[in-house]
Each structure stands twice: as structure tokens, then as C-alpha cells.
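See below for the structure under consideration.
FYI, not all chains are in this one, though none of them got moved.
First chain written, first letter: the chains are A, B and C, and each begins at residue 1.
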Amino acid sequence: MTLILENLTHAYGQTKTLQGVSLNVEKGEVVSLLGPSGCGKTTLLRLVAGLEHLKSGRIELDGQLLATEGHHPPPETRPVGLVFQEHALFPGMNVAENIMFGLKKLPAAKRQERCRELLNMVGLAGFERRKPGALSGGQQQRVALARALAPAPSVMLLDEPYASVDVMLKREMREAARLLLKQAGSASILVTHDPEEALEMSDRIAIMSDGRILQVGTPEDIIEQPLAPEVAHLFGEAQMLDGEIDGDFLNTPIGRFRIPGGSSESMKGKLYDLVVRPTGLSYHADPDGEWIVRDLRYSSTGRILYLTGANTDSLSVVRVSTGFGAPPVVGERGHIDLLDRHAFLFAKKSH
Amino acid sequence: GGESSPPAETSAEAPASSGSTSAATEAKKQNAGVVNVYSARHYDSDLALYKQFTEETGIKVNLLEGESDQLIQRMVNEAEFSPADVLITVDAGRLWRGVDRGVFQPLEDQSILNRIPEHFKNPDNYWVALTKRARVIVYNKEDGAPEGLTEYADLADPAYEGEICMRTSTNIYNLSLIASFVSRQGEEGAEEWARGVVSNFARSPQGNDISILKSIAAGECGLTVANTYYIARLGVSENEADREVYNKLGIIFPNQETTGTHVNVSGIGLAKYTKNKENALALIEFLTRPDIQHEFSSGNNEYPAVADAETAPQVIALGDFVADDLNVSELGRNQAAAVRVLDRAGWN
Amino acid sequence: MSVLNALPTRAESETPRPLRVEWHAIGIIALCIFLIIPILGILFGSMAPSEGSWDHLVSTVLWDYVLNTLGLLLIVAVLTSTMGTGAAWLVAVTDFPGRRIFEWLLVLPVAAPAYIIAYVYTDLLEFAGPVQTWIRDVTGWGASDYWFPPIRSLPGAGVMLALVLYPYVYLLARSSFLNQSRTRFAAARSLGASPLRAFWRVALPSAKAAILGGMALAMMETAADFGVADYFGVTTFSTGIYRAWYGLGDPVSSLRLAGLLLVIVAILLMIERAARNDSDAPAIARDSLSPPMKLGPVLSIGAMIGCAIPILFGFLIPVLRLIWLALEADGVRSVSQFVIFARNSFSLSIGTALIALLLALFLAYAQRSRTRADRLPVSVAATRLATLGYALPGTLLAVGLLLPLTSFDKILSSWVENQFGLGLGLILTGSVFALIYAYVIRFLTVAYNTVEPAVGAIPTSMDEAARTLGSRTWRIVSKVHFPGLRPALYSAALLVFIDTMRELPATLLLRPFNFETLATRVYRLASDERLAEASTAALALVVIGLIPVLLLNKVSKRH
């Protein structure tokens, strides 16, 4: 069961939304789709589900053509399930009826059974009779997820299915959903805004921007070898800085950084994007340091220092992760070193 | 047809004055020069007559057309404020009800009263008839005249099973016909007759006089009763198909040997609270004038109510007959009984 | 109460509070009293002792009235809902060649009065008519050699009424379908539902309030119809009421029949209300711009035929026949006289439409508002009663109105006479005021039933958002709600306009002297059994009715 998207393009009227997107998803695989708001993620899912017509390109499932230009079988003939970003629950039906809507082929007992199972999974046992209007936002979203999972379709498309679910529940739900999808052997695409979710949930991650896919790879690939600054920027609270190579240093508007491996001849004088995660920097106090500690905040993985360059007027901060030892004091000076992990230099595209 | 449809300008005349000012204030303003007519006659030919009246007398005719009973109701409600000067209705039953509900005052003008035969005016002179129409039995000439059919009573004869087409019991013409039965034979007699007719129906009661006449001509129905003016109208129609229908129709004036053919009237009465009595009387006088009576006849194919008025040729062509001399007030009095009779007989 | 259901969100949270004087509620009740005068008159009138005719009616024809009326209502309900809903869905949701044209052609039949259609069809299809004559000529059959569906019959009457009444359902359902979230429909399909099942399970329930509202209108008009039923010889309540009053001369029995009819209609309406359920549309249908569902060639042809049938039978055939008759009767000559009639009809209709629309909006909003005590049961009941006027046969309504109007007039007039020595006469009775008053009472139902589902479908979250942004009611209504209400408002205005155009009994009775409308003109000729001559006026009536239909099409295109 392989889902192959080949060179898909699409537009709403004049607005181009997809410009040649290709992606393969294997049976039982979960591929996350990550990208900025408005980049075309929902549109991509709608194309696969048959709710939009593609302009060019082709979609194949298991060697069979699913759609191409001029060939658009209707959604109900495609073995594709879709969780809608806006839930799209049926307001006249109660929760159980919503979930069982896609199960009309099963005998009634089986249907009930499956419904109960899914309600347990999304933590809504006992809500069978509620109408969607009397559910909280997160509860609605969970019903939408359960409804789409119910028929165990060959292709499962999930559009931010956990956006309004709290972390704890989300964690449980995504493990459970992952299991269900694997059991059913569905090829799944999961749209999410949460890089951590993508890392945890998915076999591979596809990063989209502006109607294009920038990189597809395993979580490790994506984290360790991002191919574009946008990709690197997505994870680990990274920050992006413009910089120019100056000897072994990178001069940025907010201060200068030493380049760990030094710079090669060819890099000299060129413009670069520096993408660096707080964990890609280390700090040590030094009264002569070029950086000043401005603020200090907590995160669950440690303290984050906010520093500004001592020699620039810029008030922009750089964030550096520190361990759990004695905290630096706000106002003290120090050095920042770029580490050779979690910090990436990308040559700027020539304008 | 051409004769019955007046030229466009005539009918445009009446509504020309603005309707938005209240009728009452209008009456006040031009007190001398108007007569307010509530009329249930709605023939275009009447409009021409009103126009002629205005030309002759300078009195303007304000016209409000409606259904008889509603107009009576309106006059009852308006009581002494009523702007109406005269009421014209199209059925004896309605005239009777007008009297019953006290919307008329007696006509004291002998010159008018003298023109009208006795049984075509109210015994107390609350109204006089303007026109009369006979309700006759009609058959299809191509099928030959039905033998032995000379009386309304014969329509109940099982010999005519599956032949008869009638209008529904909401229709006043049939109600009046039945009412005349009730007058003569009582409710039981009338009911027995009605049952006989019902069992002879070719189809359930429906349609109107014209449509049933066409059904007769087409052969769907064998027999019906219809008002003479509809038959005459077909004869003088400009439409060839109408004239073909007319040519196929045979007419029987029933009860010639006995009580005479059932006749109904349209009539006019002076409103109880008229404020333009002079003008109102002038209008009644005008409408009962022999030459105008002739116009009724040629315009709407009716028989004049006034004895010495000339009947139009197309009406004469229907044939001569002896009319029932039952006072038409009787028809009104027995109308409710007629409805009950029809209900019981299953004549819907 | 449907509106409550339509807003399932948080209504229950209302903590019950003690009753207090609510000006809203008083306003509504006052308005309703003003509107239900004739109905109250009937209800009270029917309690007077009868002169014996009542027993007679009960023992002879009452059951016919009940059965025939219910039969007629059933036929009309089934036909209008299938034709109206089906056509609305096709043009709102699917795409096939000619959809845009069908979209507005489908409204046309509403412009033709039912009794005209009935006359035309009997003229065409009765035994003596051209169709059967032609059959006989071609085949040589005689009268009894073949079966032809009797046009003047209960089913025939149902079909005639349905042909002109289905646009009520069509208009309401269409705007409901257009406002619906297509995402939900898409969700159903991606769960494997065929378009038909998705329509049945998802689209239809959401449009239920609108469809039932339209059916209720069609059924009320059917209940009130006299012309078709009488001509076809179908004894319904409406013909019975007429006969009891004018034939039996027994107003009390007549009013009792009317009261009974109102009760039946009220029960049907209650069933209708109960059948409505939640239909909260989300504010934003994400793919409202995406192309509607394209139909394949076979389905396209099916859809075109489906849409063409009501247009063909409800409009094209009758109008062509009318044109034929008008030409035959040389009606062209008399066109000039219609200018004045048309002007009268037109201005009355416009006035009535505007007033009815305003009142309907007021009542609909009163029913919707959930934070005010104006949802007192009294005001709910009053609104229900006030919007029942449509089920009253027009004759009765007119008579029912005449009494209070003239009484008031008389009091006014005597007072003026005493105070100023001025003979005022009757000001209200027999003026345009009385006419519009009667029209509004009668057609408020139409406006209300059209506007109310649309008002009810506005999600409360819209109000909440606007209110937290500091807007008061008026601004919310005009800025936030109005854009969404517009199609429904236009539909309501159109329907009231056309209904007023063709209204007859009240016009006849309450109009001023020398005041003719197109409808009274048609009536004069038709009641004199001059169909040919009436055809020209009937055509004029239809043509003027088309004006707002065309306008409606223009504005709804912009939508």
C-alpha cells in the first residue's frame, strides 16, 4: 500500500497553492507534514482525498492511479480518510452517530463495538449521546479523529488532529492513533504545527514551505542535517541570523560568533544564514565577554539565557541553553561559542 | 366576445380616479355629483352603461365591485357610515339576504316600480330586478333530443344515468334552482330529486357553466342545466370554437306545462343609509329604462327585467318560454334548506 | 422551540430569573394582538351557539372536508418538498450545463396564481380541451374508449397547487444549502457516503428548518385555497367555510369550520416545529469558493430534466397557453388599461412586502434572542398565532378584519364628529390602509417563515464575537447578520410581493371605490367564465410578478 504523490500542482483561482509536490508514503508509515501556516498543507490533503481537483501531476495508490489531471474520482470512491482541521462534525448527529457514520457496512453490533473502542481511545467514553454543540473544542476534535479512524482507511490524512488537545491527552492519543494506523496498515500523512509532535509521531517528516516540499527525511535527518535554513529553523526553538564570514568569525547584526571548524577560503566574505538552537550554543561567564545576559527564563529542559551583543545597539537577543548548575546573573558578561551540533550555516542564495 | 367586451377606454374610466383617498371623504366633497355603487355584477358591459349615465346626468359613478355577501356584510358593518348608495347583486338569494340584514330602504318611486313585473321585485319594494336569466336544460344536438325530458324533475329519472354534469353545491345558480324545489315540494321532495340527479351524475360536480357546456358539446356529458346568457354568449362569440360549441347545444326550457322555467334575477336596491338618494334613484331609473334594459340584453345576453324592453336577438334566438312566476324572494328564503338538501344527497 | 434548538451552544446555562416587565415582550405581544385580531374573532365567533346548521354539517360533510383537506395537504407537502428540495439541491450544490439559468427559472412558477394555472390546465386537459380532442381525432376513440387522468380531482388540485407553491420550498431550501458548510458534506463523502447518502444524512438535516418552513407555507396556502378547490369540485374546509357562510347563511358554523381548520394547521405546524432540529452552520465554510460538484453527462441530463419539469409545467405551458389565449381574444388591444391596475398592484405589493419584512424580522429576532425574558411562553405562543394568518381563507380574514376595522372607524368618526362637528366618514375601512393591514396579517407568515430559519441559522458565536468587540444589537444586526440574511430577506420580499399581487378576497372586500388591481381584474373576467379575456390580465399579473424574480436573481448572483 504505497501512496505516491507525483509533482502535484494546484491553485485556488489565481492563488497558486501547490507547485510540484512529490511525496511517497509506505503502507503503515506515518509521514508528518510540517510547514508555516498557509503553505498548502491542507490543500495537499484535500487533493488526495478528492475534495480538490489537481491541476497537474498524479496520485497513485498501490500502483493504481487515484487521480490525475482530468481524472478525479469522487471522494467516496477513494479509500482515504480525512480528519478536518475544522472538525466538520455533523451537528444533527450525536457523538456515537458521528463516529459510526463511516461504518455503515458493518453489522450493528460490530459498529457499536468499534465506536466504544474509539471513544475509549480518545477519552470520551460516556459522551456517546452528546451533540457536538455541547462539547468543548478539544472534545470535538477528538470526536473528529475517532470518526476518521473508525473505517480504518488505507490512506489516512490527519489535519492537525491534536491542535486543541492538551499535552497529556495528546501524548496518549497520538500513541494510540499511531498504533491503530499501524495495525490497519494505513499510509498516513499527519499535518502538524508542532515539531516535537512530528519528531515523536512520525517515521518520516516532510517540510513544506510556500507550496513546495523542502526536505523529506527521518527525524534524525531533519534534525541533524537540515537542507534549508527554514528546516533547521523549525526545530528546537532555533533562531536565524544573517551573517557575513569574517575570518573565523561570523559577523551578525547582533554580535559575532566564532565558527567552530573555522572557515574555508571559499566562504570568505560571503553572506550566510546562521540557524542555531539554544542547545547549539554554549555560554561561559567572562567579564570581557562580548555578550551581556539580559534575561533568564525557565524551560522544562533547563534555563534559557537571553543575551544581547555588548558592542551593538541591537536589542535583539540570542537564546542560549544552559545546564542546571548555578544560574548566571542578569547583567553579567560572557562568551558564546557555537557548537558543532545544532548550529547550521547556509550560504545565502544570490539575489 | 366583441359585443360583450367593451372597448378598452370604458373600463379604464372607472379606476382612473385615485383610489387612495377615502371613499367617504370623496363622497363628502362631491356630494352633489356622485352615486356610490356596491355591485356584485362584474360585467364589462355594465361599465359602459355607467359611463353613459355619467354623460347623461353629470353624476359620477363610484364603483366598488365584490361578492354579494361580502358587500352586504360590509354595509352591515358600516351601518350609518356606509358610503354605499345602491347595492346591485346577481342572485335573488342575495337580494333576499340584503333585505333580511336590513341594508336596503324601500323604493318609493312609482315610475320605477311600475316598470317591473310583480314577481321580479320585492313585495316591500326593497329592490327591483335589473335582468333575468333562465336556467335551462342543455343537451348535445348530435345525440338527439332526450326523449320525454320536459321537466327538471325528469333529470332524476334513472334513464339518464351517467349523463348529467353539474356544478358544485357552492354555486348559487343551482342552489336557487333547488330552493325553488324546496318552495314547491318541501325539503323531502327536493332531496329525493337531488338524490336522483346525483345517481345520474356522469362525474362528480365540478367546473363552471361554460366548461360544462363545452363538455356537453364534446360528448363527455349528456345533460346539464345552464344559464341562458352563457349559451347565448357562445353563440355570438368571435371565437370560432365557441360558436361550434353553441351549434352543438340543444336547449330545453323545462316545466313549460307546469310551473314554468326557473328564472333568476340580478337586482338593485337603495341603500338604507344613502346620502345621495336623488342620484341613486336617478341611477335606478336609468338602469330600468327600456333602452338601457335592452343594452343589458345585448351586452350580457340576459333577459330584460322590464316588460316592454326589447330583448337582444341572440337571446331571442334561444327560444320563447314561460317563466316560473314564483316570487324570487322565495329562492333566498330557502337557500339554506337547499344547501342541506344537497349535503344530504351527497352533491358536493 | 426550533430557535432554541438551532442554537445548541450554551443556551441552557441561563439561570432562571424572576419574571419582570420586559418591554420587548410587551412589544411583541402588542404586535401579535394587532395581528391576530381576525383569528381571535374567528375563535370567539365559533363559540357562539349555532343555529343548527353545525349538526347538519357534522353529520353530512365534515368528514369529507377533513379527509379532502388532509389529502390535499399531503399531496402538496409531498410534491412541493420533493420538487423544491431536489431542485434546490441540484442548483446549489452540483454543477451541470444550464445550472445558472435553471437557478432562477425555477422561481418563475411562483408568479402564476394557482387558480389561473388550474383554469389553464383544465382548459387544456379536460375532455373538451385540445389535448383530449386531439387524441380522439387521431385515434378515433370515443368518450368511453380510453382513460385520461381526470384533471378536476383531488390529485389534480394537489398538482396544480404544488406547481405554483413548490418555489416556496425551493427558495428557502436553496439559500439554506448555499449557506451550509460544504466541508461537512465533504467529510461525509470522505467517510464513504455517496452524494445521495451525504445529502440525505448531512445536507438535508441541516436544511430541515428551511424546507419545513417552505412546506408549511405551501400547506397553509393550500388550506386557504378556495379557487382551485371550488373549480375542481373538491370539498375542502375552505369551500365549506364559504358555503356555510353564504349558502347556509350561518356565520357561526362557518367560523367553527375555520376554527377547526386553524387547529389542524396549528397541529401540523407543531409537528413541523418538533421535526426541526439543530442546524447550526459554522460561520465559515472553508471551501465555499471551491467549485460545486460536477455531474457526469448522464447525471447532468437527469438534473436538467429534473429542473425542467417544474418549470415546464409550472410556468412554460401555462404561460404559453395564456399567451395563445390572449392573442386569440385579441387581448393586445386592451394592454393599455393594465397600466393603472398594474400600478395599483405594484405599489400595494411593494408596501406590503416592506412592512411584512420588517415585522417578520422583529419577530424572528425576538424568538432568537436568548438572553432576554421575551422568550416568555406567552410571546412564543403569540408569535405562533400571529403567523397563522396565512392558513385562513382570505374571505374569512377579510370579513374578520372588517368588523374591528369598521368599529374602530365608527368610534373615531363619531368622536371627530362630536369634537369638531366634522363628518369624517370611514377612514380606515375602504382605504389602502385597510388593504395593507389585511395583507400584512395574511402574508406576515410568508415573510416570517422565510426569514426565521435564516435568522436562526446565524451562529451565536457571531453575536458573541461582535458583542465582545463592543457592538450593540443594532450594529450586530446590520453589519454582521445582514450580509448572511440578505438572500432570505430578498426571498421573503419576493414571496410577499407576489402573494400580494395575486391576493383576491381581501382586496375585493376592503378596497376603496374604483380601485382595481390586476388580481381583481382577472377575477372579474374569470368569475364571469371568460378565461380568454382574463388571460391578458393574468399574463400581466405573471409578468409583473417576474420583475422581482429577475431582481432577486440579480442580487443573489452577487451573493
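Here is the rule we go by: a contact is a pair of C-beta atoms (placed from the backbone, for glycine too) under 8 Å apart; a residue touches a chain by one contact, two chains touch by 3 or more.
Predicted model only: the values in this text are computed from it and were never measured.
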Report task. For the entire complex in this file, put down the subunit formula using the displayed labels. Result -> A x2, B x1, C x1
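Keep this in mind: only the chains that are shown with their structure count from here on.
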Report summary line: Distance in whole angstrom between the CA centres of subunit A and subunit B is 88
Requested in this report: Measure off the straight-line distance from the CA centroid of subunit A to the CA centroid of subunit C, and report it in whole Å.
Outcome: 54
**Report entry** In subunit C, residues with contacts to at least two other chains
**Finding:** none
Report summary line: Note: subunit A residues in touch with at least two other chains are none
Report summary line: Listed in rising order, the residues of subunit A that touch subunit C in the complex are 12-13, 46, 49-53, 74-76, 78, 80-82, 84-86, 88-93, 101-102, 104, 131, 133-134, 147-148, 151
Query raised in the report: For the complex, which residues does subunit C have touching subunit A?
Result: 8-9, 181, 183-184, 186-195, 197-198, 201-202, 205-206, 208, 277-280, 282, 284, 286-287, 289-291, 293
Report summary line: Seen from subunit B, its contact residues with subunit C in the complex are 4-5, 8-9, 11-12, 14-17, 19-28, 36, 42-44, 62-67, 69-71, 73-74, 77-79, 81-83, 97, 168-170, 172, 175, 203-211, 214-215, 217-220, 230, 238-239, 245, 335-336, 338-340, 343-344, 348
